[in-house]
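One chain of protein is taken out of this complex; the other chains stay put.
Now for chain A:
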């Protein structure tokens, strides 16, 4: 499992590179061409910290084929009260789930 960064959506803010607990994302280029790059795709823990911190939903998460990934992706849009999760597969929406940040887990 790992993440993919969409260059076109990335504005080079650098938040993801700062937050990754494994220091796996690198900022490359200058000015308008400054972009985040996943430098070590096979070292990702899958913690989603970068996905959640990105203000432009430029990062998506996927499962490697070796652990049953079938082209599905997960994205997150975070606000103070909730996280809106979007799971897609090959361009089609699988499911949208909203988790409250204030409510506890039922389990």
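Just so we're on the same page, a residue touches a chain if its C-beta (ideal position, glycine included) is under 8 Å from a C-beta of that chain, and two chains touch if they have at least 3 such contacts; residues count from 1.
In this text, contacts and distances are computed from a predicted model.
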item: Chain excluded from display, named as in UniProt, from "Competence protein ComFA", "Aldehyde oxidoreductase molybdenum-binding subunit PaoC", "Branched chain amino acid ABC transporter permease" or "Adenylylsulfate reductase"; value: "Adenylylsulfate reductase"
item: Residue of A:8, A:30 or A:66 in touch with the missing chain, whole complex considered; value: A:66
item: Residue among A:33, A:79 or A:105 that touches the chain left out of view; value: A:105
item: Contacts of chain A with the absent chain, listed as residue ranges; value: 1-2, 18-23, 39, 41-49, 53, 61-74, 83, 85, 87, 89, 94-95, 97, 99-107
